[in-house]
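Mind looking over this structure? Questions follow.
Note that one protein chain is taken out, while the other chains of the complex remain in position.
Chains here go by letter, A and B, matching the order in which they are written, and residues are numbered from 1 within each.
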Amino acid sequence: MPEQLFQFLVTGITVGSTYALVGLGFALIYNASDVVNFAQGEFVMLGAMAAIALLGAGLPLPLAAILATLATVGVGLLLERFAIEPALGASVVTTIIITIGAAIFLRGIAMLLWGKDFHSLPPFTGDAPIQLGGATVLPQSLWVLGVTVALVVLVRLFFNRTLIGKALLACSFNRAAAQLVGINVRMMLRLAYGLSAGLGALAGILIAPITFSSYEAGVMLGLKGFSAAIVGGIGNPMGAVAGGLLLGVLESLGAGLVSSGYKDAIAFLFVLMVLFFEPTGLFGHKAAERV
Amino acid sequence: MRLAGFYLCVVVVVLLPMVFPNNYFVTVVGISAGLHAILAVGLNLLMGYAGQISLGHAAFFGMGAYSSAILTTRFAWPGVWAMLAGLMVTAVLAWVLARPILRLRGHYLAMATLGFGVIIHVIMVQATSWTGGPDGLTGIPPLNLLGWVVDSDTRWYIVIAATMLLAIWLSLNLIDSRIGRALRAVHGSEFAAQMLGINTSRAKTQVFIVSALFAAFAGSLFAHQQGFVSPDSFSLTISVELVTMVVLGGMASTFGAAGGAITLTLLHAGLVVFQDYEMLIHGVLLMAVMIFMPQGLFVGLSQAIRKIGHGLRSGNRP
Partner (left out) sequence: MALAGVSFQVSPHSIYAVIGPNGAGKTTLFNALCGFYQPSAGSVRFEGHELLGLPPYRIAAHGLARTFQNLQLFFNMTVLENVMAGCYLRARTGLIATALRLPKVRREERQLRAWAREALELCELGERAAQSAGALPYGLMKRVEIARALATQPRLLLLDEPAAGLNDTESMDLRDLIGRIRATGVTVLLVEHHMPLVMSVSDRLLVLDYGSVLAEGAPAEIQADPRVVSAYLGGAVQYAV
């Protein structure tokens, strides 16, 4: 039984890493613009599908992955420029619908380009399982973990050590004040979309060898990423990472111990419970309204 | 004159099948548009007027549908009783859920309602012994209203059109009243609403239940009209679609919500010709309307018309 639990834990952390990256993307965009980008999952799907397509076109895997990520970053920037910027300052619901429209649009494009079939990426370094203290770990899981840790560290460094990262952080605290001290808020918005599109794409490419990908694959991943960001307290990047990991582990435990069919229900039940007891997430700050 | 728009609706709904008899877009698409309109008008009470977003409304739609389906096929209940039972179950669940869920705001509320919708959907797929699983339940008998069996497209048109008009009428009455103003006050400022003596959490609970009941009622009709139900009809996509209908037509407008529902349903039916391009066009339209007409199609249009009218009148002045 302990081995089995350990196995669930490994699976959970692997899947949770993807949620963490997607959640991180949500948090980045939310910080820069107060917008929850419901097309975030589509970035994940685009990254995976583009990498698969490029690999199929004969490119080596590393190059395919890089190009797919860049292409998704491009899509993120276009989305920001043509759908988000024109509606700056619109209400929450309006922007939610715009990003939902964008998600449907991107799904439509993916369906046209790659059809409705499921596709898969070969593992980066073979699929011979590694025995690790009674649990079987796929090499790809290690890739997912390693790259996620590296990305999270990089994002942290970016926020804490670079001027541009601090500028982005400043926007999240007070956009008007940031503008006053000379920060180009629009530029920051683009940066946030580019970054989170890139993070999403990488998450997609990393997980594609483990789960299959299709034009619809982004929907659930996007929702789980959103859940991660919410559980962590929206706008708190590291909270989103923690939320993602927590969600992944819980889901994996639920699937293993209760029933795999109910794993999504268990994940969302957890989210609901968190919100019922902590209405602003586990690590969110309580915003006080002034009367 | 308060109900002028409503009477216009009645006239259009009555004339349509006479002007276009046996028209696919009236009797087939029209039925589905009418059902969506009921759902959207109900959701608009919660979203447009009380300002509480719900991304899980398909769950209530589904609860009505599955209650009718399960009780009529497995327990041979008469349709009307099954429908009432469905409404009761939905009301109780909405009541239990309302307080914790409506304490949340903005994106947290969106998440919670979305999560609720997904949970109900998973149950529909997984609780196979009750719901028939992914394949759903078939063989739901036609609705029998005191001996009048609703078993043809024309009869369904009558039932659903009448229900839709009733829904619109109830919504119009509610909004322009003490209760409706309290709801809108909650949307405008919860602080101020409380200082007027409005128990805001009670007001939100009430409208949440009413909105859920509209959806459950539509669900029961849907189950009988289709003759079968499956989880696909109550997925997250449908919840999102419902929100889209309300926002597309124009929030905080009963006619806007109904109009948005009808427009989007017709659009779907029309876009089928484009097959693989349907999603693409759908996505672009959504973005375009929200960017260029954030107040929604119908509200935007009516404002434009009023502006033109105003321009003409002031232009005529000497």
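Miscellaneous remarks
Everything below uses one rule, namely that a residue touches a chain if its C-beta (ideal position, glycine included) is under 8 Å from a C-beta of that chain, and two chains touch if they have at least 3 such contacts.
Computed from a predicted model, the values in this text were never measured in an experiment.
Checked against the hidden chain, the listed residues B:Ala127, B:Leu174 or B:Leu301 yield one contact partner: B:Leu174. Note on the undisplayed chain: of the listed residues B:Thr154, B:Gln194 or B:Thr237, the one touching it is B:Gln194.
Against the chain not displayed here, chain B makes contact via residues 170, 173-174, 176-182, 184-185, 187-189, 191-200, 206, 210, 252.
We take it that only the chains that are shown with their structure count from here on.
For chain B in complex with chain A, the residues that touch the partner chain are 47, 53, 100-101, 103-108, 110-112, 114-116, 118-119, 122-123, 125-126, 191, 236, 240, 243-244, 247-248, 251, 276-287, 290-291, 294.
Contact residues of chain A toward chain B in the complex are 30, 36, 83, 86-87, 90-98, 100-109, 111-112, 219, 223, 226-227, 230, 234, 259, 261-262, 264-265, 268-269, 271-272, 275-276, 279-281, 289, 291.
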